[in-house]
Structure formats: structure tokens, C-alpha cells
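Okay, handing you the structure first.
Note that one protein chain is taken out, while the other chains of the complex remain in position.
Let's look at chain A:
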């Protein structure tokens, strides 16, 4: 199933079926575990659907927003929302969103990603009970 989309005068053909199936699975997992699906959505759309980065950034954020909104409502419905914990972390998240870009200008993104990957592996091994 192909869908034609237009972006700034360029036309792209998108395999919607693959895109929707992938997005659906990412949404189930991410809302189940409570994180945004961004880092998985971008590879799905760029590598899986062959779209260029500039088409993907905005549209994937829109799609993820729907997931976050629905996921949050459902968690609230099931009584998983703790208002006080939210009030503690929400300002921190906003503040981080302002500080992050300031630092980002001064560090190499490749170095950050390598450090992040190492940190993620360490955390993952801990969660898997390796150490």
C-alpha cells in the first residue's frame, strides 16, 4: 500500500502499511514502558521507509505526540499517575530542555553518542542481572 506525500515541492512514496505497523509496535512498547518512541521512530522512517531526515523530524514528532497523549491518559485511567512525583520531575524536564541545547553547542555529537552507548550497555547489563 503506497501513499504519496509532498514536502516542500518534492514528492515521496511511502509504504504506509509498514510505517503504520512499525509505529503501532513502537507505540505499544513505548507506552507500556513509559518512554517516548523517538529514537526508534526515526530509524523506522529513514531506514525502513527510505525517507530523508528533513521529512522525518517534524512528522515523527507529531505521530509520537499522539502516542504520548493517549498513553498518558490511559496510565492515568489505570491509576499509574502519581501527581506529586510528576510535580517534582516536570520542572526538571523543562529545565533540562533549556540547559541541554546550551551544552550541545559545545560538545561533539559523536563523542556524546559513544559515551551514551557505553552508558546504555552498562545500564542494560545491570537490568539484565549480569552484574
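Just so it is clear, a residue touches a chain if its C-beta (ideal position, glycine included) is under 8 Å from a C-beta of that chain, and two chains touch if they have at least 3 such contacts; residues count from 1.
Here is the rule we go by: contacts and distances are computed from a predicted model.
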Name under which UniProt lists the unshown chain, selected from "Rad50/SbcC-type AAA domain-containing protein", "Iron(III) transport system permease protein", "Acyl carrier protein" or "Probable membrane transporter protein": "Probable membrane transporter protein"
Hidden partner chain, residues of chain A it touches: 3, 5-8, 14, 16, 19-21, 23-41, 43, 45, 52-55, 57-72, 74-86, 88-97, 99-101, 103-104, 107, 109-110, 112-114, 116-121, 123-129
